[in-house]
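With one protein chain withheld, the remaining protein chains of the complex are depicted in position.
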């Protein structure tokens, strides 16, 4: 397996920490959950997407398990959330930004790794998206929320755009660093624009509003 | 990996389209979900069972990812559901029939592929059943329903019967085409009889009715 560049590695660890923090905070605020649960949910959020990707492309044991760095970064994020959940309530913006960093990095690393393992371009874009949103989705299932990615504002779309850019850049022969930076930046900007302007993906016609029971995720 | 016969391939694509349509429709009717969500849930329903099977038998990347045809068929079904969810409400019967086609095909292809990968007969029957009901189960979990396969009318049973017939046919040395047709037809007929006569698998004694909160799936 090719090594990611050191920039990707640093961003990947930042994203892992951010997802661990954000995932654990979301869990703490949604259900009564003990220290083990906070660690489990934070680490699931941070590592779940990459584990799903690695299982699907046949890269097992997942990268997460081959290196304690990722486990440590995810656990550190979850522990910060556990001990500082009250003061962190004032820093919602920072957490959304961190989460967007994680999203931006994971879609790029996910798509890149899928290409490295020989998957086609469309599949690599999908796997980039799955890497970015998979961990949060598993966490939402575990705490009994409809996964935010299915119902809330622009979340999967920026991840898919970022993945598409890095895949297109690879096929076009861009310098890897350039593609990675452009793709991450695009994902980050679209995600933040979506948050600021509360952009929504169109919903299906004929949906049953009667089933809206008010506890769908209001955001991340 | 042996190629499925061209009949199986065609049926498999029909089943994938039908499951994508049916899965997305179920999602649209159960929760507020945007276009990304509809696509994700339709594709999960259509492709999830085969992905689980391929991960379990070690055929990764899953067949779904090796060929854009399946992704396209699943996405097409989901898009039809997204744009035509209101008119489709009048065609419940057709959708149930399509879903039964998907069930009948997936149990046969799942069991056959498991045999091809060297699993024993009992395991192949189980994997046929998992292939047929796995995608819908993951969808139900994502939209917070108790999976229909656990509680509703005959759904897993016809899939297991179909898988058992194709496995038995293979061991008995039947012509593959004959086994496939007999197994698919048996699954389809049992499923449709179950729908028409509202047959139920016996429930456990001592179950707690008090927890029945009325939102279990009333059908597919």
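Order of writing sets the labels: A and B. Residues in every chain begin at 1.
Following the convention adopted for this analysis, a residue touches a chain if its C-beta (ideal position, glycine included) is under 8 Å from a C-beta of that chain, and two chains touch if they have at least 3 such contacts.
Bear in mind the structure is a predicted one, so any value in this text is a computation, not a measurement.
Contact with the omitted chain, checked across A:9, A:60, A:76 or A:122, is made by A:60.
Only one residue from A:21, A:40 or A:154 touches the chain missing from this view: A:40. In the full complex, chain A touches the omitted chain through residues 27-38, 40-41, 51, 55, 60-62, 65, 68, 71, 81-83, 85-86, 89, 141-144.
Interface residues of chain B facing the missing partner chain: 55-58, 117, 119-120, 122-123, 126-127, 137, 141, 144-147, 149-151, 156-157, 200-209, 211-212, 216.
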